[in-house]
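Read the structure below first, then the notes.
For this view, one protein chain was removed and the others were kept in their places.
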Amino acid sequence: MVKPKYTIAVTGLNNTDNPGPGVPVIRGLRESDTFDVRIIGLAYENLEPGIYMPNTADKIYQIPYPSAGGEAFIKKIEYIHSCEKLDCIIPNFDAELYTFMKNEKKLAQMGIKTFLPSIKQFEERHKANLPSFGKKYNINVPKSIAVTNISDLSNINDKFDFPVLVKGKFYDAYIVYNLEQLQYNFNKIASKWGVPVIIQEYIQGTEVNVVALGDGKGNTIGAVPMRKQYITDKGKAWGGITLDDEKMLEITRNLIKKTRWRGGMELEMIKTEDNKYFMIEINPRIPAWVYLANGAGQNLPEALVNLAMGINVEPYKTYKTGIMFIRYSYDLIGNISQFEKLNINGEL
Amino acid sequence: MRLKKNIAISETGFIFNPSTGDSFTLNPIGIEILSFIENEKKYEEISDAILEKYDVDTITFEKNYYDFIQMLKNNHLLENE
Partner (left out) sequence: MEKLRYESPIINKVNAGMPDKFGMNVNTKPISYIDGVSVKDLLKDYGSPLFVLSEKTITETYNNSKRAFTSRYPKIQFAWSYKTNYLNAVCSLFHQLGSWAEVVSGFEYEKAIKNGIEGKHIIFNGPDKSKEDLIKASKNGSLIHIDHFDELYMLIEIADSIDETPKVAIRVNMDTGIFPQWDRFGFNYENGEAWNAINRIMISKKLNLVGLHCHIGTYMMSPSPYSVATKKLIDLALEIDHKYKHKIKYLDLGGGFASKNTLKGAYLPGTDTCPTFDDYADAITNVIINSQISPENLPTLILETGRALIDDAGYILGTVLANKRLASGRRATIIDIGVNMLFTSFWYEHEIFPAQQCSTQTEDTTIYGPLCMNIDVIRQAIQFPILQKGDNVVIKRIGAYNMTQWMQFITLRPKIILIDTESKAHIIRKNETNSVFENLEITPKYLKK
């Protein structure tokens, strides 16, 4: 059988110490058994490592920030589409997802497939809405409130005991031990990601995560649980290992079934000493450690593209446990001329 | 007023300053003016050339020109004199 060749655009090429999922997603796609790919990398900034990495993207385009508005974004995508004839786009940033979901129909009309959660699914799992989400789907969640104004922090003692976690709407989380630290980090996060900033109860335990893919009809196409073995000072996994944990899979399948989740997702949980699981975050996209799932036998980026293309995908039934990933850093050598080309032409 | 010697200006308007590692972009008229400076033209010559070619009055150009020079200085692209 001849494999089809898809042109797939991918964002999140920032393979830094706070990595985006773009590069691991591309690795998954390149290893697909069912299709060949031409990869179009979409970059916001001019030093995202994925731009310069060999065997990663075939072509790079700069795109405007989500904060520039949907109109500017669509215009640029139209232009890229006219040059590349995109079959599919996989967005990988929380902050850009809203713009992609809002423009899902427009993209479809242009002939570009996506496989995204609905705005309703996206909104209800938002960090700020976690308490009501937990209630609705009967999941343990830590107590949390969304704060828009720093003056509302002064009576935080009535509601929480320190330490608490302070989190940005899209990214960033800090653990703080007193009001001064809280206010400082509130400002830090608010200036970067805007408001609301989320104040969350700190739960002691082991951090465990699941990467999963829902087909939008309630079926779990794939799911792999992982424990972070080494965590960077930014709270990111620098090493992890797949787990044999039926309870985590059950929580995942149950959630995907009830929400009819469409697309990739990452569930971040805390497993306490007494074996309770608390959901601390639900990320509406594939996480940066997704290549571990490949290693364990589930190529979720490939499955996601097939779903987007309207192809029936058989759910993965198994994965290997005890598979590890260890991130490493590596210095690429580049030349100013590449940088010039990208900055002047907006493509490379 | 002289441009620092090792500054590389490409036709596309991209400038790289190898002594600081900074890079810059210019708009087309910025490229034009910078190449006049590179060739050590005096303000009067530059002004005459620009006024001849573009629809602009002397005072507006003078203000814009010195603002541009100030920015070149701020960005350490000119030799100290």
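Brief remarks follow.
Going in written order, the chains are labelled A and B, and every chain counts its residues from 1.
Quick note on the criterion: a contact is a pair of C-beta atoms (placed from the backbone, for glycine too) under 8 Å apart; a residue touches a chain by one contact, two chains touch by 3 or more.
Model, not experiment: these values are computed from the prediction.
The hidden chain, counted over the whole complex, makes contact with A, B. Here the missing chain is touched by one residue of A:Gly28, A:Gly41 or A:Pro66, and it is A:Pro66.
Contact between subunit A and the unshown chain involves residues 14, 16, 18, 20, 43-48, 64-72, 93, 95, 98-99, 102, 123, 132, 145-149, 152, 169-171, 190, 192-196, 339, 343.
Mapped onto subunit B, the footprint of the missing chain covers residues 15, 22-27, 29-30, 32-33, 50, 53-56, 60-61, 63-65, 67-68, 70-72, 74-75.
Rule of thumb we're sticking to: only the chains that are shown with their structure count from here on.
Only residues 10, 12-14, 16, 23, 25 of subunit B touch subunit A when the two sit together in their complex. Residue ranges of subunit A in contact with subunit B, taken from their complex: 336, 339-340, 343-345.
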